[in-house]
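In this view, the complex is presented without one of its protein chains, the others remaining in place.
Per-chain numbering from 1; labels A, B, C, D, E, F and G assigned in written order.
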Amino acid sequence: MKKVFGSPKSLTKVPFTYCPGCHHGIAHRLIAEVLDEFGVREKTVGVCPVGCSVFAYVFFDCDMICAAHGRAPAVATGMKRAKPDSIIFTYQGDGDLASIGTAEIVHTANRGENITVIFINNAIYGMTGGQMAPTTLIGQVTQTSPYGRDPKTMGYPIKVAEMLSTLKGVAYISRVALSKPAYILKAKKAIRKAFQSQIEGKGFSLVEILSTCPTNWGLSPIEANKWLEENMIPYYPLGEFKTPEEVS
Amino acid sequence: MKKVFGSPKSLTKVPFTYCPGCHHGIAHRLIAEVLDEFGVREKTVGVCPVGCSVFAYVFFDCDMICAAHGRAPAVATGMKRAKPDSIIFTYQGDGDLASIGTAEIVHTANRGENITVIFINNAIYGMTGGQMAPTTLIGQVTQTSPYGRDPKTMGYPIKVAEMLSTLKGVAYISRVALSKPAYILKAKKAIRKAFQSQIEGKGFSLVEILSTCPTNWGLSPIEANKWLEENMIPYYPLGEFKTPEEVS
Amino acid sequence: MLERIIISGFGGQGIMLMGRLLAYAGMLEGKNVAWMPSYGPEMRGGTANCTVLISSKEIGSPIVSHPKILIAMNQPSLDKFEPNVSENGLIILNDSLIEREVNRDDVSVIRIPADDIADKLGNSRAANMVVLGACVKKSKVVKMETIFKALEKTLAGRNQDLINLNKEALKQGAELVED
Amino acid sequence: MLERIIISGFGGQGIMLMGRLLAYAGMLEGKNVAWMPSYGPEMRGGTANCTVLISSKEIGSPIVSHPKILIAMNQPSLDKFEPNVSENGLIILNDSLIEREVNRDDVSVIRIPADDIADKLGNSRAANMVVLGACVKKSKVVKMETIFKALEKTLAGRNQDLINLNKEALKQGAELVED
Amino acid sequence: MGEKMLMKGNEAIGEAAIRAGCRFYFGYPITPQSELTAYMAKKLLKMKDAAFVQAESEIAAISMVYGAAATGARAMTSSSGPGISLKQEGISYLACAELPCVIVNIQRGGPGLGSIQPGQADYFQATKGGGHGDYHLIVLAPSSVQELVDLTMDAFDLADKYTNPAMILGDGLIGQMMEAVEFKERKKIDLPDKEGWILTGCKGREKKYIVPFNLDPYEMEKINLKIQEKYKKIIEKEIRYEAINLDNADLIVVAYGTVARIVKTVIDNAKKEGINIGLIRPITLFPFPEKIIAETSEKINKVLVVEMSYGQMLEDVKLAANGKAEINFYGRAGGVVPTQFEILTEIKKYLT
Amino acid sequence: MGEKMLMKGNEAIGEAAIRAGCRFYFGYPITPQSELTAYMAKKLLKMKDAAFVQAESEIAAISMVYGAAATGARAMTSSSGPGISLKQEGISYLACAELPCVIVNIQRGGPGLGSIQPGQADYFQATKGGGHGDYHLIVLAPSSVQELVDLTMDAFDLADKYTNPAMILGDGLIGQMMEAVEFKERKKIDLPDKEGWILTGCKGREKKYIVPFNLDPYEMEKINLKIQEKYKKIIEKEIRYEAINLDNADLIVVAYGTVARIVKTVIDNAKKEGINIGLIRPITLFPFPEKIIAETSEKINKVLVVEMSYGQMLEDVKLAANGKAEINFYGRAGGVVPTQFEILTEIKKYLT
Amino acid sequence: MAKIVIDEERCKGCELCIPACPKNIIVMSEYFNKKGYHPVKQIKPEECTGCAFCAITCPDVAIEVFK
Partner (left out) sequence: MAKIVIDEERCKGCELCIPACPKNIIVMSEYFNKKGYHPVKQIKPEECTGCAFCAITCPDVAIEVFK
């Protein structure tokens, strides 16, 4: 018998410290598989955000750096400009990317920096204990929207993939989910395309990954998957928003 | 004979200190006329940016405050939340709004803050002596794009009106120009609609005004108008991008 | 009098609530109290613990290096804090989840099969109250009635059944220890 | 020897270049030099000025409160700096744009119809060079040939005609003053 | 009122702020102060004429405070180390514009992302000006949850009194801790009228403006001189400290906040060993209680400064003592809280 | 090389940086340093293996520097007051991560938006840590355009030597001024190899990471202790100052940067009046030349500190003198540069 | 009948009003104002229609129109 599924080489052996059922683990694995498949692990540097995945540096078996909250795209810009041959990806939460890091992601995308951004949209601030994210859904209860997100005072959930797709410098953007195997396989494909786009020098690529935070949603992992499918996917449609022909 | 055209009440008598032919003066006057027409001068507070128009506080005859560079929308948010009955407008350049202040404008728009933003897109940093703005055109020579803006390393000019129009919280967005009387009259109408939208509590409104900076473009005011029409308008189409039915 | 208590267990075992009830009760009895949680993401999946101080005088340092009382709700907690318990101190442990013996012989030890009792009571989440009941009875840091009062105040507005269940758990825990 | 010069006029009159040529020439002659512009947006439309220091010794303070030489290219400049010129100092003014008399009687004054001469030379923008020529000839802070060298270095790569024109303007300015 | 409540430090700040009339909170979550943000959301979102906004960043939050304060409202923001660093430009603007507001820093271990455990290494930033230019915040350092309450209320009053931003400089320990607190009836104090400077529209008067700049350096210097005069007044009138056991002490400890309360336990324990320790606990860090330290250090030659840092307040103590006493230092940092045992051991070093 | 060039301070910094091997510049325009940004654009955009990026903000710029520095490249950013304030979080990260880089602050009058004329009121921010946590930058204070060149080159070396960010603390006057400069042949110095820590992909080795945090406070304390050890070494080895006329001076002035050169003129003028003035000009502000000040102030009892601020370096001078001399102060701020006449008048006050 | 009044001290001589006037009756003057600019002036005032295009275009609010 042959091993047909196991831990990718681009992951260390350290067990994830994420909560049970948290999608960060799946996203990590998919990225690692893609790095393996392209054979780029040894020239890759990953940029961790501040958020639950600040610990990603422990789990990826490639060079890693931790950026200040929201600034991963700028750090990635600095690295890529200094070493254009390396493969640079950022891994960012929705607080990190879509709130405090808005200017950085917009301008990095607009400059068409040849990097890959993995954007974990779990509709909440996980690390800090469950506050409202820019992507929190209308009516969703969080520590800072205790009576549900009210669009009148808190605005509507931001559609990052759509907004960034308006920028000309962007090569590839898609939105995927991780709540069931079929979605996970699609997510993997999207991540492949994103890295491929970088490897081919096409410019900025981003994959928005709808993910669960069972802990701060107050749901079991299975309930969380269900909530994601019933609430997030209808608001955040899955699919590709921008593709350079050669990558799609 | 009756005076059919003169300085609006909402302007002080202090002569503008802008360069000869600079459109900031026209934009100021139009806003002042609209404040006069709606009769809201006495309950208006304007937020100056950091940029050439940091001096706007001298010229508007209403309460004024100066925000840190790029933060005018956040300052406006604080003011409007504290005094919902007042009329709050920000007046921002393209460096201020579209570069350093990207996060603030995106989120203020997204929250649907009931304020009006006047956005002076002159494709350059005027105040600091002519550096590249996010809206500088491809090939345009500036202090920091001395060989012309190269989209490969500097990205494409950002279309702010278009990008912000993707956000649900936005009530009114349009783009106008000031290079000839017909455009100026249209610009006035757009500014009216933007303030009307605020007065009626419809939410966030923004008017992007294509403007000249003869000094830093290195052109005479008349040449600058021509350059604007021949280069900026084709890239930045004029028109309304978002209107609440009642305002349009 | 200065009571120094550390309560430790898995996140989700209701560790923080145990501490807060003790502190609340101490306050109701007119004492100075302080409650300090461990905090931050390292709690996630890992151990959670809190410190309670109850004192007749102003409380200085809220940091307890050497607790007089340790409540260990699971094995990692016992491993971590056992060495620090002060001489002649008291360790109350959750026998349902801790198999090993206590190594120290200069402290008193009480073993409470908390999860088993809670399961019998029909709510596995009441294990914390069982242990707390035992602790209060044994240590007398506060009176049992005051804990009841604290419970009512803390859970005010919640289901009365829940409050009653917790009281029952406290009582059953208390019955397991001698005065 | 420490020459302290202030040059002032409208933005666009080539004030900064005059100062830089003086400083450059000073450097070429082996002196210590410093050039300080007024800067920032207040220059816009308003007055621009710069300070030049030429010294045989290390230059300490680059701030000149009391210039030995003032070049005033327009009236506001004369108004602003006239009172500060040091006793026995020299004021060179652009007669084309300044109507009024100098109030001080403890300084030498030279009036140069700079714009008129420049216009005659066919380039109104060379007025600055006319005045500079007069200044160099009169004050001898540097040699005229060195100014020519400085001009060539500074405008290197530009149109040779422009350089020649400027030289001619410098010469014509020089001719207006006596040794 | 008057009833004792068991409250977490962070929540107590929130409740105190609201009772002090603060209706506008703008913040961005960060450990170990997020409970304060959550508390304000819970309360203010239910109140009339009030607003809670989770800002897109700390920079936006401080700018919102700037806007709200300019209308005369009592406004607040809170954060911890990295977030407070981001607010430095805004703080410099607030100080320059003379806008009253309250900024809470629940310090954690630094630098960088650091740890989320308690720290006191933002002292320089708070007291010397982490932002650019010459300015000062009024900096208050609570050492119990009750004091968090009292000082938060005072902070609003002081901010209004001097039209100056005030900072509560706490730490993760005090923010996370629960203690009994009482919201005492406070006597009304006379505060200057804000009408003169607030911006709410120019109805019935000339227009006004708030602009923290002047491109004419002499005018800008005047703005500076005005606020410098104010700082002098603050130094003259608002210094607060707690002094314990200063007579006949073998050694004086200077410590603030959390560390000071640990030192109080040290004092008790030391007494049992026959060692007599005094404590000066600055309650205001700016203005710093220079005089008491100067006087005391003249009498008692041994001083130990203890901080959760590598010696920041230490410099102010040295400046105050001005060579008159031997100033020693003990510090832990990065999130480590010094224990009473360590401190006592350290003290004993200097007593032999 | 060796030839004299007439250059503006800001451009001289840029040329010096490039000659020191800096190929990566990330910045955002601000007066009075924008010529530096423009110079780097002009040069680097034409060079191979180089990059100039006009960042979307100062925050992005410092983060880009952080990224580029992590690959081992020599990287630089520059700004003035408000922009430097915005970089404080990033600076704290760089210091914690021990990444070498050069940050230029061409100071202007503060606080707030301030003025754009020269200032020195960002001294505290630069030397004490405007960001959160215990850290230090190596801070160099040039006082001529030539020194701007030399210190910029040194800054890159020092940054690499100590894997620590270094700051050039200039001001608008020196940035805008033109003087003759020479780019001398520099002797090669041995710098530690970067291989051990840079991130360029893990080919042929274990993966590495740069993370300026540890949630375990004891581990975070270790990170702190390591950098504190480094600071001690820097203090021991890298202090620089210029001392003029210290023997038999009637009074010693302590001043840095632009102010120090004005004082030199004062010294000359005073001599003509028979007054003997000494000058200590710190060239490194961190590490601060404490010893020379301590020694001198023991001999010459009268000290005057002059700054374009209301007394920031003053505190370091007082700490150094430790009560041994009478320390006086004269300062202008907001963009006003003190004149030689004012300073001399001030000096005379203390000599009667 | 219509009339314009040019505030010569506010005028910066930017010339924008010149092409804006459908009647082509605005031209540059030869003299300087206090700030050193050449203000514009109106010629053939009788042809002025009071359309205000000049005033609308003026960035310095230097023109008043009467009708």
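Just so we're on the same page, contacts are C-beta pairs under 8 Å (C-beta built on N, C-alpha and C of every residue); 3 or more make two chains touch, one makes a residue touch a chain.
Only a predicted model underlies this, so the values are computations on that prediction, with no experimental measurement involved.
With the whole complex as reference, residues 1-7, 11, 15-16, 18-26, 29, 180-181, 184-185, 214, 220-222, 225 of chain A touch the missing chain.
The rule we apply is simple: only the chains that are shown with their structure count from here on.
Counting C-beta pairs in contact across B-E and across B-G shows that the higher total falls to B-E. Between the Cα centres of chain D and chain F there is a gap of 34 Å. Residues of chain D in contact with two or more other chains: 40-41, 45.
Touching of two or more other chains is recorded for residues 18-20, 54, 66, 68, 99-100, 102-103, 106-107, 111, 127, 134, 153-154 of chain B.
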